[in-house]
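A single protein chain has been omitted; all remaining protein chains appear in their positions.
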Amino acid sequence: MQLTKRGLLRTALSTAAAVALVGADARIAQAEAGDAIRPLTLISRAQAANPQQYQAAELIAQAWRQLGLEIEVQGLPRPQQSDAVWYNRDTWDLTMWQMVGRPERSDPDEFVYNLFHSTTMEKGYNFVGYVNPEYDKIAEQQRLITNKDERKVLIDQAQDIIDRDQVYAFLVHPMKVYAFDSSVWAADSMVEQPGLGIKNFWTFVGAEPVGDTKDMILNSSDELNAINPFYISGATDSWITELIWDRMMRIGSDGLPKPWAAESVEWSDDGTEVTLTLREGMMWHDGEPVTTDDVIFSFTAPAEGTNAPMYKPFVSNIAGIEATDDRTVVMTLNEPNAAFETSTLAKLNLVPEHVWAPLLENLTEGETAEAVLEESRIGSGPFKFDRWVTQQEVVLSANADHWSAPKMDRWILRIVLNVEAALGMLRSGEVNFMSDYTGDPELLLQAAEEDGDLEVVQSVDIGFQYLAFNLRRPPFDDAAFRRALSAAINRDLIQKAAWNGFAVKANSHVSPALEFWHKAGIADGLQTGMDLAKSILDEAGYEMVDGRLHYPAGGTEQFAD
Amino acid sequence: MQRTDDIRLPRHGRTALAGIARALRGVWEIPRRDPFAAAGVILYLLFILVALFADHLVTHDPREILFDENYDLARNLLPSADHYLGTTYSGRDIYSQLVMGTRGALIVGLTAAISVVTIGTVIGLIAGFFGGWVDTLLMRLADVALGVPFLPFVIVLAAMMEPSQWNVVLGIALLLWPQSARVIRAQVMSLRERAFVEAARVTGAGPWRILFVHIAPNVLALSFLYASIAVGWAILTEAAISFLGFGPSNTVTWGYMLQDAYASQALGREQYYWFVPPGLCIIAVVVAGFFISRGYEEILFPKLRD
Partner (left out) sequence: MGYVAKRFLQMIFVLWTVATILFFMFRLMPGTPLAAFIDNTTTAEQQDALIAQFGLDKSLGEQYFLFLWNLLQGDLGQSFFFKKPVLEVVWQVFPNSVILTLTSLIIAYLFGIVVGAYLAWKRGSWVEGVGIPLVLTTRAAPEFWLGMVLLAFFSFHLGWFPSGGANTSGSEWQSGWSRLTSADFLSHLALPAITLAIYLQGLPLLLMRSNMLNVLQEEFITMARMKGLSTWTIVMRHAARNALLPVATAFALGIGGAVGGNVVVETVFSWPGIGRLLVNAVSASDYPLAQGAFLMITFVLVVMNFIADITYHLLDPRVRVAANG
C-alpha cells in the first residue's frame, strides 16, 4: 500500500500539473521522505594552488557530513574548474570561488549588477543561475540614481536579498597583507587605499626614497601575460597599465573617483552630459602632445567592432563624444549612470591615436586589440615602459616630465612564483616592497620583527571568498536548503583555520572595505550553528533516514549518476 | 615479468621452471653475498610491512583536520607523544601522513615497475624472436618513445587528465619500456640460436610456446633487474609531479607531503621534522632498489662487473 502511494506520487510529480496537488496534500507527503540526496562533489582549486581555499572546502565538507550529506572535495587545476563551472553551467553542484579586488570595484555596481542579474546567467558572472526579478529591478535602479544616499538604500536592499536567499555561502574577505622596507621607503609616503591596501597607484607615485636606493623592487607570484592598454589579462598587469597610461579620472585613496588627466569633470543636471577639460601641456612618452583627438579615440576605439571586448561594455553607454575646443571634450550618455566615473572615466586608458590607430585599422574581421603586440607601450602616465623579460621582470622608469612625477627612479616588478623565495628576497633586500604575499602572514610579521626595518600593512580586501551553489540543480534551488547549509558553516573556524586569522567574516558582496556601501552588521547578523542548520532542514521537510539526508516527501533525485 | 607463471604448460615447462627458479634463487642469494643488497632487501621488506599495516600504524587519519581541546586548529605542533612528528600548517598529523605515504609510494612504484617491465619484456621478446618487419616496427616505436622528453610528458599528462597518481604510472609505462625492451631483445636474439630452442623446435613446439616457455624464463632475470630500478624512478617521478602541484589533492604521498611543506613555508619555519622525513624515505626506497639491482647484476652477470 505504502509503495503504491509513493509510486503514484512520483508519477504525479513527473507531470508539472500535479505539483499543486503535492502542496495541497502535504500531510500525506510528510509521512514519507523523498529520495536520498545524491552524493555531492565540492570543487575547489587544488591544495597546491590555493591551500586556504582547499582547507576551507575540507572544513565545510567535514561539517556538512554531520547533516547527513555525502560529500567529496575535489581539488582541480584552474582550467578544469573553469571548464566545469563556467562553460558547462549545468554540470556541477558546489564550487569554491573567489572575487578579487580591483580599483574600479571600489564602486559596488560591478558586483551588485554582474554577479546576480539574470541577464548575466548564460555567459556572464551569474554562473550560479540566480533569477529574481525583484533583485534585477534593484540592480538596474541603483545604476540610475546619482544621489549617494538614495542609492545606498537600494544597495542595502540588494545585500539583504542576497543574505535572505543565501545564493552564495559567503566565507571571508581576506586581509591584504603587504610589507615594505622602511629603510628604503619613507613609511609616511605609503598611502593606504581602502580595499586595496598600500599596493596602489598613489603609493607608487608618492613613495619617497629614504636613502640611496631609488628603485622600488616588487614581487608578483603570477606570471604576466600582457601589457596592453586595451586588455586586462589578470590582476598583475592591471597595476602596470595603471602606471603607464593616464586616465581621465583616478580612484582616489578614499575610494572615490577624482579628476586626473581631466582638470575638471562637470555634469549636467540630468546626469546625461559630462564636460571634461584636459590638463594643459600633457605629453606622450614619445614627445607628442596629448590632444582631444587622442581622448576621443581612447573612448571610441574600444566601442568599435571587436577591438576591445574587455572595455566595450564600459563605453556602451556613451551616445556621443566631441571636442568643443582644443582642451574640452563633451560626452553624452544614453542614460544617467551612477558608476560612470568609476567604471568608465577612471577605467579607460588614454591611448595615443598616432600609435594605435594604424594598428587597429589592420585588424582583420573578428581580431581584437588584445592580439596586437605593441612593444613601445607609449602612454602619458607617470611611468615609462623600459622592458619586460618573460618570467623575470618588468622594468618601468619614472617619467620626470609628468605633472605628478614619481620620486623613485625605477619601478621593477620581479616574478617570483614561490612564497618562500619571495619572503627570502624581502629579508635579503632583493625585494623592497612585497606586493604579493600569499603565504602565512604570521611568518611575515615574524620576519618584520626580526629585521626591524620591515613594516607590514594589512587591510580588508574588496574581494571575497565564497562557496557557490548551483541553483539550476535541486536541492540547491531551495533557499531553505541553502540557508541550512550556510548555517552549518562555522565562519569563525574558517577564518582562523583556513586563513590563519587574516580575514574578516563575510556575508555580503559589498565589502566592509567600502565603508559607505557595506551594510553594517550583515556578517554578524547571519545566524549559524549546527543545531540551527538541522532545524531549518527539518522545518523545510528534509529528513534524515539511516544517517543520510533525504528530500522532503515526494522529492526525487534527478541528478543521481 | 611474472607472466610466465600464467602460462601453464607442465610437460614442456621444465626450462620455464628452471628459469624462474634461477631468478628466485638470485633473490635469496644476493643478500647472503652482498651486504648492501641485504640492506636493500631489508629496507624493502620494512617498507612493504609498513605499507601493509599502515592502517594500524597511523595514529590519526592522515587527511583529517585536527583541533585542540579549545576547538582551535592544531597547526604547527611540535613533535610530541600525541603527534610523533608534529602537525602540518593545515592541522594534519605528519607521522600518519608519512606512514600512509609509504603505501602511496609503493603502489605507484610497484605498479609502474610491473607495467613498464611487462611491456618491455613482451616487446623485447617478440621483437628479438620474430625479427623482420615486426622487429623494425617495434624498434622504431622504441625510438619514438625515447624521443619524447619524459618529465615534460608526464607533466602534460597530469595536467590534462583528472589529477591522479595513475598518470605517473601511465607515463612511465608509455615511455620507459624501450630500455628493458632493447636489452631483452638482444638477449633473445642470441638465445634463439641456442641448442635448447632448436630442440624445442624439432619436437614441434609452436613459436609462441617456444618464446614464452623456453626463452622467456631466461630473460626474467633481466626483467627483474629493470623492475627494481623502475620502482625508484616511479617514486621519484611521482614526487616531482606532486611537488609541481599536478598530483591529486586527496591522496597522501611523500611527494604530496613535500609539496605541502614547501608551499606552507616549512623551510622558513625551520620545521625539519616535516620536510626531512619524506625526503629520507624516498631516498631509502630508491637506494634500496639500486642496491638490490646492483647485487643482482653482480650475481647474474658477473662478467659485466669485472
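Note that the chains are named A and B in the order they appear, and that numbering of residues resets to 1 at the start of each chain.
The rule is short, and it goes like this: a residue touches a chain if its C-beta (ideal position, glycine included) is under 8 Å from a C-beta of that chain, and two chains touch if they have at least 3 such contacts.
A quick note: this is a predicted structure, and the numbers were derived from the prediction, not measured.
Q: For the chain left off this view, which of B:Ile184, B:Ala200 or B:Ala240 is in contact with it?
A: B:Ala240
Q: I'm checking contacts with the chain that's been left out. Which of A:Asp83, A:Glu288, A:Asp401 or A:Glu557 qualifies?
A: Hidden-chain contact among the options goes to A:Asp83.
Q: Looking at the whole complex, which of A:Val131, A:Ala303, A:Ala357 or A:Met425 touches the chain that is not displayed?
A: Residue touching the absent chain, from the options given: A:Met425.
Q: If you put the missing chain back, which residues of chain A would it touch?
A: On the side of chain A, residues 77-80, 82-83, 86-87, 114, 123-125, 215, 217, 223, 225-226, 228, 232-234, 306, 309-310, 313, 366-368, 370-373, 389-393, 395, 410, 412, 414-418, 420-422, 424-425, 427-428, 430-431 touch the unshown chain.
Q: Can you list where chain B touches the absent chain?
A: 36, 140, 143-144, 146-153, 155-156, 159-160, 232, 236, 239-240, 243-245, 255, 258, 262, 267-268, 270, 275-276, 278-279, 282-283, 286-287, 290-291, 294, 305-306
Rule of thumb we're sticking to: only the chains that are shown with their structure count from here on.
Q: Could you tell me the distance, in whole angstrom, between the mean C-alpha positions of chain A and chain B?
A: Spacing between the chain centres: roughly 46 Å.
Q: Would you mind writing out the residues of chain A in touch with chain B in their complex?
A: 44, 46-49, 51, 54-55, 58-59, 62, 72-77, 80, 418-420, 423-424, 439-440, 443, 447, 493, 496-497, 500
Q: Going by the contact rule at the top, pick out the chain B residues touching chain A in the complex.
A: Those in contact with chain A are residues 63, 65, 67, 71-73, 75, 89-91, 159, 162-163, 242, 245-250, 259-260, 262-265, 267-269.
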